[in-house]
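Have a look at this one before I ask anything.
Missing here is one protein chain; the remaining ones are kept as they sit in the complex.
What follows is chain A.
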Amino acid sequence: MPQNANLSDVITLISDIKHGKVFSSYEIALRTENLLEKVISEEKWANAKELMQQIKGKIQQVTQSLPLETTATNIMRHILKVIREECDQVSKKKGEGQSLHQLVTADQSEERDYSESHGDLKNCLLDHLTEYKVELETSTENIAAQALEHIHTKEIILTVGKSNTVEKFLKHAAGQRSFQVIVVEAGPLYHGHKMAASLALSGIQTTVIPDSGVFAMMSRVNKVIIGTHSVMADGGLRAASGVHGVALAAKHYSVPVMVLAHMYKLTPSYVCSHEKDTFKMCASPANIIPYSTGPLLNKINVYNPIFDYVPPELVTLFISHQGGNAPSYVYRLLSELYHPDDYELY
């Protein structure tokens, strides 16, 4: 059992996320990566098994306090897979998970323990982490570099709210193609306004529409390009509130929906129940009805959910730094990122 002292770094991270000091997924990803570097280089661990136990303890802590915050846990899970791969490479044994092949051939392979001590493990892992950090930092540029394949001249692109990834994507394409962008306001915080201002400053012809105007404008739109908070294991999205409606309108008019998602947003869990996994997190209702409304507030319930679930049938393509993938392929990407034993750690 990990002692409380070891969890203090995770608790600091969780507290920063809750207080809004670390906001975007990218910042959370970098903080988690730094945390892991410290754990591997400074904490005491004798072999891979102990290190993995420590990291699993941290994942459990984050999952308990912030069940819907998947970026941090995904990166830690990925590192667990990297650790297992390093050990396999050294001991030249394959720690295969459960598979149909193993079941049918009834292979008597022993449970992999990972408790052999490995002299060079620390350095190998730190090398991997440095590589991974570079990958994280260049992820947005790599996604943006694919923009020219997807955006063509005179197209009308629709996007929702503000996303740094989508912004860079569109600005990269605007360098060489001329197209129009329609930005959905995205109440109640109206981040779409900032997005539209930023795009317009780069010379892209931008239109802002209210959330209610999405269906009306959708018939003129060629593509919908959006970001997301997480990608679920079935290929669905946990995205900002309102995106499901946009996706449904797009499906109605057969407009392709492209989702720009970094690899650390791919999470191995499913949305089992909407109440628990999607609509549980709410922001302040004061954004919808201000407190100054007075006694009326006693008579009404105001909900302001942050997230929305979009089923996989409504998504056409996921664009990550490695290229585009269909939602039905997400299971394969997951098996490359995480080890099946680490999918559920609660």
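Assume a residue touches a chain if its C-beta (ideal position, glycine included) is under 8 Å from a C-beta of that chain, and two chains touch if they have at least 3 such contacts; residues count from 1.
Keep this in mind: contacts and distances are computed from a predicted model.
Peer 1: Determine which name in "Translation initiation factor eIF-2B subunit alpha", "Large ribosomal subunit protein uL24m", "Nuclear pore complex protein Nup85" or "Sesquipedalian" the UniProt entry assigns to the undisplayed chain of the complex.
Peer 2: So the chain that does not appear here would be "Translation initiation factor eIF-2B subunit alpha", according to UniProt.
Peer 1: Per the definition of touch given earlier, which of A:64, A:99 or A:138 contacts the omitted chain?
Peer 2: A:99
Peer 1: For chain A, which positions touch the chain that isn't shown here?
Peer 2: Missing-chain contacts on chain A: residues 98-101, 103-106, 108, 233-235, 270, 272-273, 275-276, 328-332, 340, 343.
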